[in-house]
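One protein chain is absent from this view; the other protein chains keep their places.
By written order: A and B. Residues from 1 in each chain.
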Amino acid sequence: MADHSHDHDHDHGHEHGHGHGHNHPHDPIEVPDGAGHYELMVHAVKELLIEKGVITADDIRKTLEFMDTRTPALGAKVVARAWTDPAFKKRLLEDGTKAVGEMGIGMGDAELIVVENTPEVHNVIVCTLCSCYPRTVLGLPPDWYKSRNYRSRVVAEPRAVLREFGTTVPDSVTLRVHDSNADMRYLVLPMRPPGTEGWSAERLAGIVTRDCMVGVSLPKADVKAAA
Amino acid sequence: MSARFKPGDRVRIGDHNPPGHRRVPVYARGREGTIERICGEFANPEELAYGFDGLPKRPLYRVRIKQTDIWPEYKGSANDLLELEIYEHWLEPA
Partner (left out) sequence: MRRPNDIGGMPAGPVNPAGHEIEPWERLITALVSTVGPAAKKITTIDEFRRAREDLDKEFYDSLTYFELWAEGFVNLMEEKGVLKRSEVEARMAALRSRP
């Protein structure tokens, strides 16, 4: 691997001088004290868009409220249902958009393709060109998914990247990388792990992590997904 | 929908290098692969990106490429695959 001028991805909020250090949640509509350059820019743009009648504060709040409803727990429910309902799983693999639509999850202008991990095949998702991600199913993508390092390397050396997540895919398993570069969005349907026999869908959903629905991790019976 | 290709067809992704907004990554240009599925018909993002309507809609395909056909020093299984979405106007029969 050639030398790269950044030894880590600087997609973190802390590097830009405004570290105000307090923890109380801001109403995103208010400008906090000590706001940094880009924070000011975004608030300036918001105010101007409202003043010019392009959007209203209410429009913004509605969008933020919708965003709040999108979390990996939605995807986990889809996976758990596929694990416990073979007819649903079949529909999910045939037409992901329609199947998640049954569960009240809309895909907007995009379409969902669900790819299944098997003992012979492991799937992993990336968007090398930007950060396309099934947001209505999983919420906002994590920093690493949007990072230069992930997007550059997972297409060319997926097993090395997966090892950095603590996941080893043996050479006997075919690794499929899906580059989400157009109108499709992807969800990995992981294999149901051992030690979960007889579990309810609700209990199963509790171990389906976001990372395993992107394909960089595998679910485990004793590892709970973040709340 | 009149799609030029069907699943299983061998295709070659164009080796064009036009300026502007494209959704064919450089690593995929000029590569040969197999049509994995037809995704449907969609407006052309290369036109939408500049405020045009991108019509007519055209077929979008998933193309499956062997990793060893892309990366000269690929480390991993010879069966490993990379799959991405390519619009019909970027594809020719291989």
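Following the convention adopted for this analysis, a contact is a pair of C-beta atoms (placed from the backbone, for glycine too) under 8 Å apart; a residue touches a chain by one contact, two chains touch by 3 or more.
Just so it is clear, the model here is predicted, and its values are computed rather than measured.
Interface note for the absent chain: among A:121, A:140 or A:221, the touching residue is A:140. On the side of subunit B, touch with the chain left out of the figure occurs at residues 17-22, 25-28, 45, 48-51, 54, 70-71. If you put the missing chain back, the residues of subunit A touching it would be 1-4, 6-16, 25-29, 31-32, 35, 37-49, 52, 54-55, 59-60, 62-64, 66-67, 108-109, 126, 128-131, 140, 142-144, 146-156, 161, 164-165, 179, 211, 216.
Following the convention adopted for this analysis, only the chains that are shown with their structure count from here on.
Interface of subunit B with subunit A (complex): residues 23-25, 27-28, 39-40, 42, 45, 60, 62, 67, 70-71, 74-77, 79-87. Against subunit B, the residues of subunit A that register as touching in their complex are 111, 113, 128-129, 155-160, 171-184.
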